[in-house]
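Heads up, one of the protein chains got dropped from this complex, but the rest are sitting where they should.
Moving on, here comes chain A:
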């Protein structure tokens, strides 16, 4: 899905509808221009149990704007030709259930979506939606976490499509200053077990962390920080943060 060509990837996350639906296209095009390898589009949900305060608040703002999954898919479909990088939906399961599984997969595919991350859909339950995603050529991006035992990482890796989302903390989303010492081992371990790219996410918020973490995996996903910077109107800062991946890749070449 993500064509790395030996490069490391920066994947930003944004909350659809935060700041109004009319800002979605603008944000997607901007992130593409900044050098994002793919973009994760969050769908707001009333009860986001895997998310910390920043994304919770962004979700509440988006819901106040009346954002729905249907609106987001309709919006993106209208300008999908202008976006050349993969778009990935990050949504809790219930908005998909309410939409209708088959209809959702068809509409998402038609809107040019490449894959889905569903944080409350573990391996044990994925058969619930997998056939519909497969039929519509949508990847299901699976998560592994620092609490996932090795045997289970192997099982998840054996089914992986697109990339593996390696959750860097035992916890919820949100910027952090420090990561545990186990993180390096964890990422190297996941990397050794996976045949698809491994992207690290949760808690990553600075260019320094991007550089450090990219040593052990294929790229990073940055959510809360990007959401916060868009909310504050700090677009230059976003360019700098996303651009930090260019430095990483130049060093690889050098």
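Rule of thumb we're sticking to: contacts are C-beta pairs under 8 Å (C-beta built on N, C-alpha and C of every residue); 3 or more make two chains touch, one makes a residue touch a chain; residues count from 1.
One rule holds for everything that comes next: contacts and distances are computed from a predicted model.
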Expected UniProt protein name for the omitted chain (select from "TRAP transporter small permease protein", "Ferredoxin", "tRNA uridine 5-carboxymethylaminomethyl modification enzyme MnmG" or "Tryptophan synthase beta chain") would be "Tryptophan synthase beta chain"
The one residue from A:58, A:121, A:140 or A:229 touching the chain left out of view is A:121
For the chain left off this view, which of A:70, A:191 or A:235 is in contact with it? A:70
Can you work out which residue in A:10, A:30 or A:99 touches the chain that's missing from view? A:99
Touching the absent chain in the whole complex: find that residue among A:23, A:145 or A:188. A:145
In the complete complex, which positions of chain A touch the hidden chain? 45-50, 52, 56, 63, 68-70, 92-99, 119-125, 128, 142-149, 152, 167, 170-172
